[in-house]
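With one protein chain removed, the remaining protein chains of the complex are shown where they sit.
We just call them A and B in the order they show up, numbering each chain from 1.
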Amino acid sequence: MLAHAWIIPLIPALAFLLILGIGKKLPRGGSEIGIASVAICFVLALAVAAGWIGRVNNPPEASGSHGAEVEHVDEGPASGSEGEAEPADEEHGAPAAGLAEGQTAAPLTPAAPAAPAAEEEGAEAEEHHATDPVVRNITWFQNGGVEIKVGTLVDGLSAVLLVVVTLISLLVHVFSTDYVAGDRRYTHYFAFLSLFTSSMLFFVLAENTLQMLVGWELVGLCSFALIGHWWEEKPNSDAALKAFLTNRVGDVGLLCGVIILYFAAGQTFDTVAINTMANEGEIRHFLLLVASLSLLTAVMSKSGQFILHTWLPDAMAGPTPVSALIHAATMVVAGVFLIARLYGVFFNGLSIGTSNINAMALIGAVTLLFGAFLAFVQSDIKKVLAYSTVSQLGYMVMALGVGAWTAAIFHLFTHAIFKACLFLGSGSLAHHIHSFDMKKDMGGLRKVMPKTFWTFMIGTAALVAIPPFAGFWSKDEILAGAQQLGGDGGYPVMLVMGTLGAACTGAYMTRAIWYVFFGERRGASATHDMHENGPRITVPLIILAGLAIVAGFTNVPDTGALSWVPEDLALRFEHFVEPTAGYFPGELPSFSHPEFNIVLALVSTLVGLAGVAGAYLWYWKGLGPHGLTERNRFARAGYRVLENKYGLDILYTDVIAGSTKGPIARGVYWFNQNVIDGLVNLVGTSARSAGTWVYQRIDQGVVDTVVNSSGSAAEGSGEVLRKAQTGKVQAYGAYLFLGAAVLAAIFVVIAS
Amino acid sequence: MLLNQFLLLAAVLFCIGVYGVISRRNGVLVLMSIELILNSVNINLVAFSAMTGAVSGQVFALFVIAVAAAEVGVGLAIVLAIFRTHRTVDLDDVDLMKG
Partner (left out) sequence: MAGLLLAAAANADAPVLVAQNVAFGLIAAMMVFSAVRLVTTDNVVHAAAYLVMVLGGAAAQFILLGAEFIAITQVLVYIGAIVVLFLFGIMLTKAPMKGTEKLSRDNWLLGSLTSLVLLALLGFALLDGFGGDKLPADLAPTDTRAVSDSIFGTYLVPFEVISLLLLAALIGAIVIARRD
């Protein structure tokens, strides 16, 4: 199955065409095709994951010192298959060499005391570093001696994303059959869900950077189409455009990064080769830095990192299941995936292993904190969740920035589950009242919608990182990474910001729960007959909530205070998912895993609970300085800043976009009015005084003549030139032929 | 046979076509003159194909014929549309671009 992973993106792609073609004629409008295809994909993804687990446990061929055998199936087009065997071997000679080097390089847990567990883990890591990804590719086209390939790369990272994408997509499909039932573009909706699933799977399986670029753009396109699903309403189409255009900014970065890496790595798009070369220092550090910064721009736009995050909350204009699938669980993590996939480039380009602060960690930390602040002032529950997504993506990027690769992917995994649960929960809440405004239209819903309430509570607990829910394990690992990794002394700034973010998360989620589930029923929910939704909505919620409880146990640490955890159960996620091939910077001694720190875990949990408690006291008990924003100027100003989303939208639309038309025009006008007119006036006044003097000396008639004749000359020439514009096409044709003839005559004369 | 005799014939036809395009008032006649020009190109292509023995020239001549068919279709449609709006096919009367 590992070598046949290419089937997985193909199935939903075919489903997309089928739904578009015959979906309208089917009894369920094409949704059955979508669900069937995604279900098949899910099963296949599980098979891939199982295959990968088996491969890690029993590597197909023990890695000798002269390189691991790679199950590298290379298929050329029928004509040229022979010629390709050789480059394929070369291609994989490199990672193998990296591996051999890496095995002599050493201890993976520098901060760990020489506990036997750590030793064993090190040994184990050493052992499973031997597992190479399964690469399979065919030549797409050849051009000027460069072969562009297309293929699949399956390793732990792809496998986990395959499972996540297909699982969430399947649940969202089921949810949608009820949620968008009777929609005016029901078939179109499912067609695009299928196309999105296909593109995302294509992206995560991409074998080279060019393919990633294609997948990246495809998911962006689907996102655009689905945000604008109800494009008849202006805000929706505006939001779709905004998402698309903001992502274009990042796409330029991605394109630049891909091109830089292509040339820096000796004209190859192969991710394995690029990572290997980056790790072995075959690419100049400066090039790596520029490439990683370019790619970081792309990540900032796609994964909603601070200052390019503005499209993500607006993207909530799309249908809620789409928000759950695309704008929370899968597409927005494409940026995180990109970093993870090209981690060798980022790791070396940004000096992650040896520094205490870097651009990526900083961006992540700022995003997680600022996104969390913004979640406080939203009255739309989906916007709260959207900013929460921004904030959690910030955690992931920060984790990658501090070198905690596994923690980032683990958080991606758990976050996809519990955030999908929360989003679908919000969809369930709004299904009857068609409003997401929790201040105006919700409240007191815990009695009438018990299943939604409990699943939402579980999702919230996971998000707020209360042990033992999923979010706790992943967030704790990130914070431990920020504390322990890096050059010396960890990343203190990131640690503090991450912990503060935890408190904010607790507080804003508690606020949302207060508004939605407690208090009096308000607005539409009071007048409307509210009741629990049908099984097609609640069952996905229950499944996701169940997973949100247990998903964290896939990576229970067995170090520190948790050293009693049996080794066979601990760190399964890390064991299987972490890229185990030679191209991963894990081979470098500077890359390591944080160990479980009970104090940090307690502190972060307590901080998170403090946020919850603060919000509880504020809303339930009415404690605290309510009405502060009315009384205090500074508080009001802060609130205003948050309400205006730090003014970024204004910056983009009015300042940056507007400057291409309005301000430039105004500036030119000002220049015209003040500078040119001033000059003219100055010349005029000085000329007048001179003129009165000249008037007496020089014949007035001469001056007049000059002035008049220049005026009439202009008029006359205009009159003459106007005649040339006869509007007669044939005259223009004659001029064209004459001009061409003259030009050709010149060439002939020159040539002969 | 000389290659040049065909090329010169094509050149003559081309120039006559250009004259027709410039000096005819009737839109249909202008289109006919364009056909002349395209035909001279075809003669060139086939002559060079015979000269070099490569078949590509003939293939392109076929493509030119196909494009000419398309061009006549659209061109006559435009002439018809002009005739409907202006009640004339005299291109001198169609001077909306006059400055």
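The definition used in the following text is that a contact is a pair of C-beta atoms (placed from the backbone, for glycine too) under 8 Å apart; a residue touches a chain by one contact, two chains touch by 3 or more.
What you see is a predicted model; the values in this text were computed from it and never measured.
By the touch definition given at the top, chain B reaches the unshown chain through residues 1-9, 11-29, 31-33, 35-36, 39, 42-43, 46-47, 49-51, 53, 55-56, 58-59, 61-63, 65-74, 76-81, 83-84, 89, 92. Summarising the interface, chain A meets the missing chain with residues 730-731, 734, 737-738, 741-742, 744-745, 748, 752.
Going forward, only the chains that are shown with their structure count from here on.
Taking each chain's centre as the mean of its C-alpha atoms, chain A lies 54 Å from chain B.
Here chain A touches chain B in the complex through residues 722, 724-731, 733-734, 737, going by the rule given at the top. Against chain A, in their complex, chain B makes its touches with residues 18, 21-24, 30, 91-92, 94-99.
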